[in-house]
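Written out below as structure tokens is the structure these notes cover.
Only one protein chain is missing; all other protein chains are in place.
Right, subunit A next:
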Amino acid sequence: MFDLPILSLLIWLPILGGLGVILFGRHLDSRLFALGITIISFFISLILLVQFNSASAEMQFQEKLTWVSSFNINYHLGVDGFSVPLIVLNSLITILVVIAAWEVIHYRITQYLAAFLVMEGIVNGVFMALDAVLFYILFEAMLIPLFLIIGIWGGKRRVYATLKFFLYTFFGSVFLLISLIYLYQVGGSFSITDMQKLPLAILPQTLIFLSFLLAFGVKIPMWPVHTWLPDAHVEAPTGGSVILAAITLKVGAYALIRLALPIVPDAAANLSSLVIFLSLTAVVYIGFVALVQQDMKKLIAYSSIAHMGFVTLGFFIIYQLNKDTSTAILAIQGGMVQMVSHGFISAALFLCIGILYDRMHTRDINAYGGVANKMPQFSAFFVLFAMANTGLPGTSGFVGEFFVILASFKANVWLAFLAATTLIIGAAYTLWLVKRVIFGEIKNAEVAQLTDISQREFGLLTILAAAVLFFGLWPEPVTDLMGASIEHLLTQALQTKCGGKMLGDCL
């Protein structure tokens, strides 16, 4: 079954589809065409999911071609348990974005759809790349479509937001390039799996780790380099926000797992308290910041940062566990489940806000009130997603946070205590949002004229609601998928590479 280059298909089908939309957009319905492409790629990603052997930690479906021989760069793709769920998530969310644009985007719809298709292909590539330069190229190339999406179809301050977004993330990643070239000089290979085996002294490890942290921390985003995210979210069109929250934030966290933890474990262990501190700041402080937002999108943007704090907390708490491997597995699982779950929940919330915005043309919380009276179906969905956002048991939001809190409890009670405050703060800002927007008396004449969601919108939200409930009640499919990969990761991440007696203990 390995004769079809399934991974290349997942990259190039959407990208070529995107070009096709631009070229033939005049002659046929570009929306149908784009939808077709995204559905086909989603099915391919499902084939990948089914054929993937979750019992093995090996890179599967590998494709390797010499690409730039003079620099020893290969076109090397492969997937493991971390990549597959994210690829499926990405393919699914892109379908939703295309549907969400259906009657809403009128300005240059072919370019809009093409940008999202190209984006899908590039992000799939990021999740598959096993060559460091290929990874870097795709990681950077991702900026171009998103830059255009926010800049062309965004709100009033879109230029400021999109420039800030681009420069911030580009600034973060240039150091990544230097680190990767350095690793190449030491090890003589750009292959990520080779880099993971490379022994390194502690000083280079520390510098490389810091450059990784900067590059991926901006993308995740971690406090204090998060400030581009609220701006980008507020100005982005609905589809842009959905992709930004559901997909691109995951790229940063995924890169931590793929590059930072295995390549520089000693530095990661030494600096884990720093990352944990940053993550907890994101969880607690950013939670409070979310509480005072007047703009719905901004509120959800800050809540995204807080939730991504859980992901990084889960990834780095493993260094505080005294080699308690079973708990470490739990922590990584928690982080990964949180990523997938946040992909669904944030996508759903941004879609909901988009639905309201399309009708009212404002995102100011004060302009709403009593929406439930006019949009009962919508309100039911919104409340469900809000509950998931607060981490209600039975929704996918609960599983990840619970796992991470459990793991932190084993490390330090106070860490767990701080992490658990999110259950209160998160509930506070989300439920208060629901109270002000959904419930109460009908606030004004505009709200009184609202119409409930169309079938298209209903379908969109149903898919996401089903996913949220499914993974909330039965998260095993995700955790099973990555079980072997997590164990493999932990052997790499908890093993010293600098020749000391134990992890992080180098001269």
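Quick note on the criterion: contacts are C-beta pairs under 8 Å (C-beta built on N, C-alpha and C of every residue); 3 or more make two chains touch, one makes a residue touch a chain; residues count from 1.
We take it that contacts and distances are computed from a predicted model.
Missing chain, UniProt protein name: "NADH-quinone oxidoreductase subunit N", from among "NADH-quinone oxidoreductase subunit N", "ABC transporter substrate-binding protein", "Hydrogenase-4 component F" or "Cell division protein FtsX". The chain omitted from view is touched by exactly one of A:L32, A:I178, A:L274 or A:M502, namely A:I178.
Of A:M59, A:I152 or A:L406, it is A:I152 that touches the chain left out of the display. Screening A:L7, A:L96, A:I109 or A:L143 against the full complex identifies A:L143 as the residue touching the chain left out. Touching the chain that is not shown, out of A:L28, A:L167 or A:A448: A:L167 (per the contact rule at the top). In the full complex, subunit A contacts the hidden chain through residues 67-71, 108, 111, 133, 136-138, 140-141, 143-144, 147-148, 151-152, 158-159, 162-163, 166-167, 170-171, 174-175, 177-178, 181-182, 184-185.
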